[in-house]
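Take this structure, written in structure tokens, and hold onto it; I'll ask about it next.
Every protein chain of the complex appears in place save one, which is left out.
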Amino acid sequence: MIPLSHILLLSVILFTLGAAGFIIRRNVITVFMCIELMLNAVNLAFIAFSRRLPSLDGQLFVFFVIVVAAAEAAVGLAIIVALYRNRNSLAIDDVDSMKM
Amino acid sequence: MTSVGSADFIRILPELVLSGFALLVMMLEPVTPAGKKTVLGWVSVVGVILAGLAAAAIAFFPGSAFSASISNDGYSVYLIELLLLIALLTLLGSMAYLERDAIDHGEYYALILMATAGGAFMVASTELIMVFIGLEISSISTYILAGYKRGELQSNESSVKYFLLGSFATAFFLYGIAFVYGLTGTTNLDVIRETLVNSPSSANPQLLWLAVILMFVGLAFKVSTAPFQIWTPDVYQGAPAPVTAYLSTAPKAAAFAVLVRLLIGSFGHVASAGPLIFWLLWISAVLTMCLGNLAALWQSNVKRLLAYSSIAHAGYILVGVTAGGAEGTSSVLFYLGGYALMNVGAFILVAHLAGADERRTDVEDFTGLAADRPGMAACLTVFMLSLAGFPSTVGFFAKFYVFRAAMHAHLTGLTVIALLNSVVSVYYYLRLVVAMYMGEGKTQVNEASIPRALGFAIAVSLIGIFFLGLFPSGLLSDLTSLHVPWL
Partner (left out) sequence: MLQPYIPILIQFVIVAALGGIIIGASAFVGRKPRTREKLSPYECGSLPVGDSRGRFSISFYLVGMLFILFDVEAVFLYPWAVVYKELKWLGFIEMFVYILILLAGFLYVWKKGALDWTR
């Protein structure tokens, strides 16, 4: 059996990669994918804890996270499409019409 | 297995009514002819009022529901009523605006109802799964609302920023929940508190700190405290003004409610996490107040100015959260109520004064307004004075109670910083007032007289501001004697 610490380490690495990508990446869609990566790191942590503990709550939580992430993805993509129609660019640096 | 009975459903009646009306509005929207969509706004108003009655009724059925995932106590009832009041004022303030800017679709009203239902679930929930779902229902609805002017670039950008930063924050909050779950084996706040208090040795303190920090960061984004406030000015400026009225109050109130329940109610009782929580709140309160107020000094756009002002107000509320205990909590609840009245009022009035497509939102555009529209200028002045905290308005007592709670908790340094900040804030609030009364009218104000629904909403917030500004002790003593088990 794989020890809990290994799975958690993987989860932390994935979460950190996602967070770093969120800050570094310059394309809206890629940034959005980084958030999904972070959510999946969270899911992994929940599953790992749930397997270790005598509790199914973690797996239940993952179901909800998956569903909410899908809803978020649908709304997010719609928002991004609306932005693209008006701006014709998906670069984060172009989203700046309100700079002081 | 615990059974689910009718008592469970009664205790979430307000949320059920809101969700039901949201669905009804969604179903009616395709069959309502264009130009008649305001009817759906009135349907939503009825829904909010019914939900308010339901919330008043469930106050007589205290207790928990659905295997202790919903707690129906005085705390949640007050906050649900507050969210419903915000929704009501926003709905009344939006109808004429939506028609004027030709974005009057029924979805707007449905989304407001859904966001409010999500917020109500957040404040009533004692189960982190429910908190998360409520948070997301409210967030996803407001992401759409921020981008409601589909054809307008600023609205698009506001929506994209809100969406990206909001989802980022959610991921942090969730990761915090995951670690708490790993430490305690449960996601129920009451059980978490008992587990951590009764067997403190079982929990690895470093892991607990990590969990608390992650959850705090997630919520800090939602209530826009420094240094997680970067998204706020752009989002509030770009979103349609009535939506900003909602965004700057309802999700903030709900997130603060969760913050208090989590940090004061659950983790505040854990000895090893106490100092960490205290310093997190202290530092973030100071940063938020200073940053919000100093940045607001340089703003020329009214919506942006009010956005920074709302950041500063989040800082004052954090002072109350730092004070903690029954007094701190009641002062926070009082502040949230007063802040909602003045901020919603200010934003819906600005939405009207800004004119078609919100072309006039600079401070200069308000120059000489008092000569043309003395009534509206007087109303806006009251909102500004209340936000600045002048006596006889609710803003004064909101600040007074928070600072008093902080003094009683021996936070002298924090109180002094907060006082200095509120002195600084007077400058930028009065700048707008001075512009309205002193300056020569440059631009012709050609706004029609105030629409009736909007006028009613503004009147309600003005009455609330003056009533609570003159007789605050009634509400405060009610809030102090809330029977909340976790304090």
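A few remarks follow.
For clarity, chains are labelled A and B in written order, and residue numbers in each chain start from 1.
Just so it is clear, a residue touches a chain if its C-beta (ideal position, glycine included) is under 8 Å from a C-beta of that chain, and two chains touch if they have at least 3 such contacts.
What you see is a predicted model, and the numbers here were worked out from it, not measured in a lab.
Just so you know, the chain we are not showing touches A, B across the whole complex. The omitted chain makes contact with chain A at the following residues, 60, 63, 66-67, 70-71, 73-74, 77-78, 81. Listed here are the chain B residues that touch the chain not shown: 1, 4, 23, 26-27, 29-31.
What we mean here is this: only the chains that are shown with their structure count from here on.
In whole angstrom, the spacing between the mean C-alpha positions of chain A and chain B is 25. By the touch criterion stated above, chain B contacts chain A in their complex at residues 129, 132-133, 136, 140, 143-144, 147, 150-154, 156-161, 163-164, 167-168, 170-171, 174-175, 177-179, 181-182, 185-187, 233-234, 237-238, 298-299, 304. Residue ranges of chain A in contact with chain B, taken from their complex: 8, 15, 18-19, 22, 28, 31-32, 35, 38-39, 41-42, 45-46, 48-50, 52-55, 57-58, 60-61, 64-65, 68, 71-72, 75-76, 78-80, 82-83, 86-87, 95-98, 100.
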